[in-house]
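Removed from the display is one protein chain of the complex; every other protein chain stays in position.
Read from first to last, the chains carry the letters A and B; within each, the first residue is number 1.
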Amino acid sequence: MLAKKADVVLVLLIQIILIVLFFIFTTYDDKYESNAYPMFQDIHVMIFIGFGFLMTFLRRYGYSAVGFNFLLGALIIQWALLCQGFYQLNENNKMKLGIGSLYKADIAAATVLISMGAVLGRTSYMQLLIMGIVEIAVFSANSFLGSNIFQVADAGGSMFVHAFGAYFGLAVSYVIELKKAKTITDNGLEESRYTSDLFAMIGTIFLWLYWPSFNAVELTGDGQQRAVMNTYLSLASCCVTTFAVSLIFSKNHKFDMVHVQNSTLAGGVAVGTTANLMLQPFGAVLIGAVAGVVSVAGYAKLTPWLSSNFGIRDTCGVHNLHGIPGVLAGLIGAFMAGIASEATYCKTLYEIYPARASPNMTATAEYTFLKPGLGRDEAQQAGYQTLALVVTVTLAVASGLLTGMLVMWENFLPLKEECFDDRHAWHLPRKKAEIGSMVTFKPMIKNNYYSVFERVL
Amino acid sequence: MLAKKADVVLVLLIQIILIVLFFIFTTYDDKYESNAYPMFQDIHVMIFIGFGFLMTFLRRYGYSAVGFNFLLGALIIQWALLCQGFYQLNENNKMKLGIGSLYKADIAAATVLISMGAVLGRTSYMQLLIMGIVEIAVFSANSFLGSNIFQVADAGGSMFVHAFGAYFGLAVSYVIELKKAKTITDNGLEESRYTSDLFAMIGTIFLWLYWPSFNAVELTGDGQQRAVMNTYLSLASCCVTTFAVSLIFSKNHKFDMVHVQNSTLAGGVAVGTTANLMLQPFGAVLIGAVAGVVSVAGYAKLTPWLSSNFGIRDTCGVHNLHGIPGVLAGLIGAFMAGIASEATYCKTLYEIYPARASPNMTATAEYTFLKPGLGRDEAQQAGYQTLALVVTVTLAVASGLLTGMLVMWENFLPLKEECFDDRHAWHLPRKKAEIGSMVTFKPMIKNNYYSVFERVL
Partner (left out) sequence: MLAKKADVVLVLLIQIILIVLFFIFTTYDDKYESNAYPMFQDIHVMIFIGFGFLMTFLRRYGYSAVGFNFLLGALIIQWALLCQGFYQLNENNKMKLGIGSLYKADIAAATVLISMGAVLGRTSYMQLLIMGIVEIAVFSANSFLGSNIFQVADAGGSMFVHAFGAYFGLAVSYVIELKKAKTITDNGLEESRYTSDLFAMIGTIFLWLYWPSFNAVELTGDGQQRAVMNTYLSLASCCVTTFAVSLIFSKNHKFDMVHVQNSTLAGGVAVGTTANLMLQPFGAVLIGAVAGVVSVAGYAKLTPWLSSNFGIRDTCGVHNLHGIPGVLAGLIGAFMAGIASEATYCKTLYEIYPARASPNMTATAEYTFLKPGLGRDEAQQAGYQTLALVVTVTLAVASGLLTGMLVMWENFLPLKEECFDDRHAWHLPRKKAEIGSMVTFKPMIKNNYYSVFERVL
């Protein structure tokens, strides 16, 4: 028991280190973009209600799903504030925190929670915390590399958040399975039950509803309105094709809750990188429709194939919701960059792709956002978009594999057989038979055994 | 099975037609009313969480309630964007889509989801989709007729959305029952269970909370504040009288969840048409209090009477939540129009009722919204308000009857006996007894059978 209590010390130590880092490095930002507050709150709901409840679908893992999501999210947003701020230290080595820092921290947390989805039910909470801490460091570096060095556009983070989180999580999952070899047997718990599926729908629908905020929060003006419109439209058509294609892939021509809970969201990912671009409404609807089809096909065919042939298990199927649609988004991003011109976007082209501005461009009274760029043409920009996608996936897999090895260290309490089961980490409610003095129940039990359950459920 | 698969083809075809229509007719609006975004998101939550979970109250129809609401809503918002835009095509035959289009599409979807409530559990998903597509076309025409031709005020859509949706749905429901005659028997599933009632409360409360946004989103300034205040107050008092009157109509002096889930919302409908008017706070509180009483009485007396005497079944009791309160709202709207004067509203009278402006009125520096009207007096305006209400209900019933006949066409898969049951349209989770290797459960089963259920629920 002594060794076991060590995990508490470690968690408290991490929190103390965070307090010290906040003390050394942070101060308040005095600029206040109050307009961003409602969108920040929408994203906040996505992270803790959306992801948290989406993962409650397992029949006996609801406490862990929503609870570990809560703990992991709360730790990671603190750490992400710091990691992202390290790239923006001012002359006094201080980072200034404001509303913008908060929604960026929440978005960073999404990356980790996506990875959590890949390994859901097959790790201890300590493994999740360690995974998240490492992942945010790499995520922040990759985002900085993509946005500031490669200067690519990824409005909704489909590459840097969704693809990164999915492939990182799959790599961790791969190592976890590899290390435990044959110890995990099917205990019948990697399934849903009626009520857990309904809880999961709370998560799904809040994610679906607030996704326009996720894709639009970092934008302003016209670009923000387009991001909202495109995301709304893409998610709407994605929902429709998901339902239709779910029937096709099912044995008895019935809908499958796994598809409804997940694939309906693929449209938000697939349109993310280009959400602010001139896709036109029909383009957004088209992207969403395709994403739904691809995602359901992934659930029906790809996930079982990867699992049985390569041992890459994926509890929530994040590959189909975040991985493939994220890569798709990156490719659409490269395509749209390749056809973007001043004729279509006017001067805002150089706000969207700052590297395309000529090196001697300067702000004007009308276009205050203009500044010297790298003079890239559309083909070069498309090339960099593709490069960022490749680097993101590569870095995610590489760092995920290493993180997988790290978290299998015995001190991080890797699970043995007890997968997908709350009772190993949580006090569960007493069973009714254990409650001695349940006076009010006794008469009912005599009549028939249904009444007992009816009363209590 | 071949014939059955035809439904998938039809759904995908509808989505493809939508893509084509978006391609031909739509473009982005460059005006961006970003202030409306938070209210739009509130309404978005009402449509997909509010209506979706409100309808999960049935004991074995939760997947269908929240799932079909999701599918139907996602299809309808696309179609409503187009239908409403057809009345606003510009010189290039394009409609410009922006935030305003999105919340209007969501509000239109509410109409269809209200109708869905009337027939809940007694249709296939295909019947719902077809019903929704027809309904939105008629709804858009009726709204245009009322707002632009009759020039009546209906701030919260109590006539055009709530009354229309309710009477349309009841008409469809009537035809469905008529056509199946005696094939539907009571299978014991048109009831709630403990947990499903709690899920339904999620829907109820989100609807109740965000209703002020529903009634106020299309307004600005003072009028918007009054709409928020009046709706908040009306819903508060409606909740109180609903609980009290629920005790009166109950046999054992106990609260009834049906009333709490539904009648508490009637205040939002009843105040809708006049939400922006000078009801004064006491007026709003009074309207809500009356609406609660009327709605509970409807559930207790009218719905059973309509069902047994006329075969008009109404699964969610939308008549009592949307129908009667919608008519009540229309009558209050006529009354308030009849006493509205420039003394009370100053020049904003002509913003609220543009037809009351004299034909030679023009905008001034202070009142930029002024424009030539039809020179109606208060009695004429009250007459037009009444006319719009009568036309709305008539059109809803007529088009609902025709739509009912259409959806009973065999190709739209009308149900036979299997009402209120998820298992005909959904893969349900495996039963525990079917899960062979549930090692962790076996020891418990031996001890006593309670433990099994306790663990899993």
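The working rule: contacts are C-beta pairs under 8 Å (C-beta built on N, C-alpha and C of every residue); 3 or more make two chains touch, one makes a residue touch a chain.
For clarity, every value in this text was computed on a predicted model and none was experimentally measured.
Residue B:187 is the one among B:148, B:187 or B:411 that touches the chain not shown.
If you put the hidden chain back, the residue from B:206, B:353, B:412 or B:426 that touches it is B:206. Among B:116, B:235 or B:275, the one in contact with the hidden chain is B:235.
The set of chain A residues touching the chain not shown comprises 1, 4-5, 7-8, 11-12, 14-16, 18-20, 22-23, 26-30, 32, 34, 37-38, 41, 44-45, 48-49, 52-53, 56, 62-63, 66-67, 70-71, 74-75, 77-78, 97-99, 102, 125, 193-195, 199, 202, 424-430, 432, 435-441, 447-451, 453-457. Those residues of chain B that touch the chain absent from the view are 35, 38-39, 42, 59-60, 185-189, 191-195, 197-198, 201-202, 205-206, 208-210, 213, 221-222, 224-226, 228-229, 232-233, 235-237, 239-241, 243-245, 247-248, 250, 252-257, 260, 264, 278, 280-282, 285-286, 289, 418, 421, 423, 428-429, 431-433, 449, 452-457.
The criterion applied here is as follows: only the chains that are shown with their structure count from here on.
The centroid of the Cα atoms in chain A and the matching centroid in chain B are 32 Å apart.
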